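Here is chain A:
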Amino acid sequence: MEQVIIITGILLIILGIFGIIRSRNLVKIVLAFTLFNTGLNILMISIGYIRNAGAPILSQIPGQGEIPNIVDPVPQALVLTAIVIGLGVTALMLAYVLKLYQDKGTLDINSFKDLKW
Partner candidate 1 sequence: MDYSISKFLFTLLGLFIVLNWGMLMSSTMRRINARVSGRIGIPWYQPWIDLVKLYSMRSQLSHGTMFYLGPVFRLMGGVGLFLFMPMIYGSQYFMNYSFSGDLILILYFQFFGMLGMALGAGEGGHPYSAIGISRGLSQFTTIEVPMTLAVISLAIQYHTFSISDIVAAQQGSILNWTVFTNPLATIAAMLSLLGAFGHSPFNLVRAPNEIPLGPPTEYHGSFLGVLRTNGAILHVTEAALFMNLFFGGATSWIELIIKTFFIYFWSVFVGTVFPRFRIEQSVVWFLKWPTIIGIFSIILFM
Partner candidate 2 sequence: MVKNTLILLLTLGIGLIMYDVYEDFKFQESLPLLGDYYARNAASETGSANLVTAVVVTYRGFDTLGEVSILFLTASIISFMFKYKEEHATKKEYRPASELLISSTQVFTPIMLIVGIYIFANGHLSPGGGFQGGAVIASAFLLMLLANPGMHLSHKIISRVESISGIGFVLAGVAGLVYAGGFLDNTVLSKGEFGHLLSAGLIPIIYIFIGLKVGAELSNIVSTMSHLPKENN
């Protein structure tokens, strides 16, 4: 079962990169990028998973030498940060795309080759 999660994550990552290098539409590129990000997050969250362990919220302070049966809280914290960063980057990308669209009236990447060589 866990394998499915990882494979999903990896496939999303591959799909995302494929989308980035394949799409000609800027919005699609941004979407592909979010796919890529989602895949990443899935991978991250699954790394902390421990079979049959609970959520990392304790009802009492664990005693000396006692290890609560919880999953690793660290990847969860990391993924939280990663999601927010992804959100910020995506928002910014979309703003850029909007700006570019306003500029040229198209989303085709081949219209944005003013800078080259």
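Keep in mind how these were chosen: all candidates are chains of the complex that A comes from, given by their letters.
The rule we apply is simple: contacts are C-beta pairs under 8 Å (C-beta built on N, C-alpha and C of every residue); 3 or more make two chains touch, one makes a residue touch a chain; residues count from 1.
On a predicted model such as this, the values are computed, not experimentally measured, just so you know.
A.B. asks: Pick the candidate touching chain A in this complex: 1 or 2?
C.D. replies: Candidate 2 is the one in contact with chain A.
A.B. asks: In the complex formed with candidate 2, which residues of chain A make contact?
C.D. replies: The contact residues of chain A facing candidate 2 are 2, 6-7, 10, 13-14, 17-18, 21-22, 43, 46-51, 55-62, 65-68, 70-74, 76-78, 80-81, 83-85, 87-89, 91-92, 95-96, 98-99, 102.
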